[in-house]
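What follows is a set of notes on a single structure, which appears directly below.
Omission of a single protein chain aside, the complex is shown with its protein chains in their original locations.
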Amino acid sequence: MRPLLVLLVRGQRIDRRVLYLLLAATVALPMVIRLPVPPVAITPQSRQFFRTVEQFADDPARRHKLVILCTNYGSGTSAENQTQTEAVLHHLMRKRLKFALFAFSTPQGRELGKASAEKLASRYGYEYGRDYVHFGFRPPDSVEPLLKAAVRDIPGNFGNDINGTPLAEIPVMQGIRTVNDIGMIVEVASSNTLQLWIAFFQRVGEEPIPTLYCPTNVMAPEAFPLLASGQLSGMLAGLNGATEYEQLLNEPGFGSGVSAPLSYSQLLIVLLIALGNAGMFAQRRLARLREEE
Amino acid sequence: MEHATGPTRWILLTFSIIIVWQVIRAQRGHRPFIRRIPGLTAIDEAVGRAVEMGRPILSSVGLGGIDIVTLQALAIVTNVAAVAARFGSRLLLPVRNAALVPVAEDAIRNAYNAAGRPDAFHEEDILFLSGEQFAYAAGIAGIIQRERVAATFLFGTFFAESLIIAENANQVGAIQVAGTPSTTQIPFFIVSCDYVIIGDEFYGATAYLTRQPTLMGSLAGQDLVKGLLLALILVGAVLLTANVPVVRNLFSDRDLASLAAYFLPTPEGR
Partner (left out) sequence: MGLFVPQSGPLLWLFIVGALLFGGLCLFLLTLAPPRARKPLIAAVTFLAGLFFAAEFFWPVATSGDNIGKNFLTPYLKPVSDMTTVLQAFALGVGIYSLLNVHLRAIARRRQGWGFSVVLVGSILAIAVPALWKEYDRENTVARGLYTLAYDGGFNALNAAMFSIVAFYIVSAAYRAFRARSVEATILLCSALVVILGQIAVGQALTSWLPAEGFAANFRLEILRNWILTRVNAPAVLAIELGIGIGALATSLRLWLSLEQGSYFEEEV
């Protein structure tokens, strides 16, 4: 009994470098050796996201409207956000919906969004200008007045596309003039950029615009109240959400590929927490044993 | 909402008047009660420890630009600087927003002057690191490890870099006090810092530290407004359950056609 308790007490103070090594191994190994992992359960928020896009695409009165896909993230969170963007793009392109990319958090978002769209465009026969457009990047401070002004004149206020071509001359923008011509907003974000859409754009037209959110997993808890209030019509929470969406689309991508490392690394955290607590209780027990002696 | 709608206009105006009224009342001598906030009483302890160890203190006002959160964070850090100046300790303040450098320099210099230690203030201790989130985090982590800081004070808007900063400081054994309105980062601070101030304690911090009438009055005003909003929520929930949506309509995105319309259910989703 006593040696086991002593061993457990030692388990309370594992050097942090050992912890880091364990995590690195747990993430790397399932990528090399194929470890079995069951499919992930789909959350109601992801299902609602999927349903919103399906309903929009199936509605002949709305499907000609433009979808705004905001890629407000940098390379740091691209594992989560880029996977979400690609999953959403699969759905939009599969349903042949027209969309505009836009970024205002970091210029990296402009490039990452563009790269994702170009990667998938050939597969779905999408052509830049005809089927989608890129509004480019705007500094964060200038976006609030831009969105307020764009409510009544989108091409006039956004001005040119990423290549410097006036939006009014781009085929996919024909018929897109005001907030009422926007069908959906999809915000992929690594920081708090969603509020601008909700405060200044979502509900100023004739109808509220369905708004979908793809935050990093850490940010997701902040958004649950917005789902309850109906200000959000769906959410993909981090890489988990992207993986669930890949499953819904039956389109395995990066998310499905890293499901095993994601699962096992979080399991490692659970095991380490358990070990730390077992050590704490063992220490108490050991102290009691010593007192009794 | 591009512009204020009728009800929102009046609600915001009422709230503002209540806050300003409380400020004026406090300036005229009324002192509201303020409870103890453990994280803020720890400031003296943390600064004292830094003096004993002969190591500097590190502060951060987060990733925000010149906005309300950052200015409030700077006000708290300025109070920390005043304590540091009194104890004769060195305070490092790496910033992420370049525009903040002159503002922070001015505020911290004033704090050192007020403490009668203008000689202890060094301009290069208020340092612009990088406008990029992770370059800033890497820079701070480097400073923490090289200087082996004795204490950290992290206030302001934080994102994923919160844990990078706090864990590095934890590794060098620094005593840490943090406070942020970024709700997603509070858990990270809780697991790696000694003291965390949560939610609107962040906005009450300067009042608590300085006990200045203006700030105390503002805090009292905030609490009154909060009480009023809670009452509205409660009344709204009861009325909505009884199918009278008047309180919800008061916060509607648009002016309704007539007074009677505020008592009728609004279209779906509004």
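Lettered A and B in written order, each chain numbered from 1.
Here is the rule we use: a residue touches a chain if its C-beta (ideal position, glycine included) is under 8 Å from a C-beta of that chain, and two chains touch if they have at least 3 such contacts.
None of these values were measured; they are calculated from a predicted model.
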Touch criterion as defined above, residue of A:1, A:32 or A:270 at the omitted chain: A:270
Residue among B:153, B:188 or B:262 that touches the chain left out of view: B:188
Residue of B:51, B:172 or B:198 touching the missing chain in the full complex: B:198
Option from B:89, B:152 or B:218 whose C-beta touches the chain left out: B:218
Touching residues (missing chain, whole complex) on chain A: 14, 16, 19-20, 22-24, 27, 37-41, 43-44, 74-79, 108, 139, 141-142, 144-146, 148-149, 151-152, 157, 204, 217, 220-222, 224-225, 227-228, 240, 259, 262-270, 272-273, 275-277, 280
Contacts of chain B with the absent chain, listed as residue ranges: 2-4, 9, 12-13, 15-16, 19-20, 23, 65, 68-69, 71-72, 74-75, 78-79, 82, 97-99, 101-102, 106-107, 110-111, 113-114, 124, 126-129, 131-132, 134-135, 137-138, 142, 146, 160, 163-164, 166-167, 170, 181, 183, 188, 190-192, 198-200, 202-204, 206, 210, 212-215, 218-219, 221-222, 225-226, 229
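Basically, only the chains that are shown with their structure count from here on.
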Partner chain A, residues of chain B touching it in the complex: 1-2, 65, 133-134, 159-160, 171, 182-184, 253, 269-270
Chain A to chain B touching residues, read off their complex: 16, 74, 76-77, 141, 148, 151, 190-192, 199-200, 203-204, 208, 216, 218-219, 221-222, 230
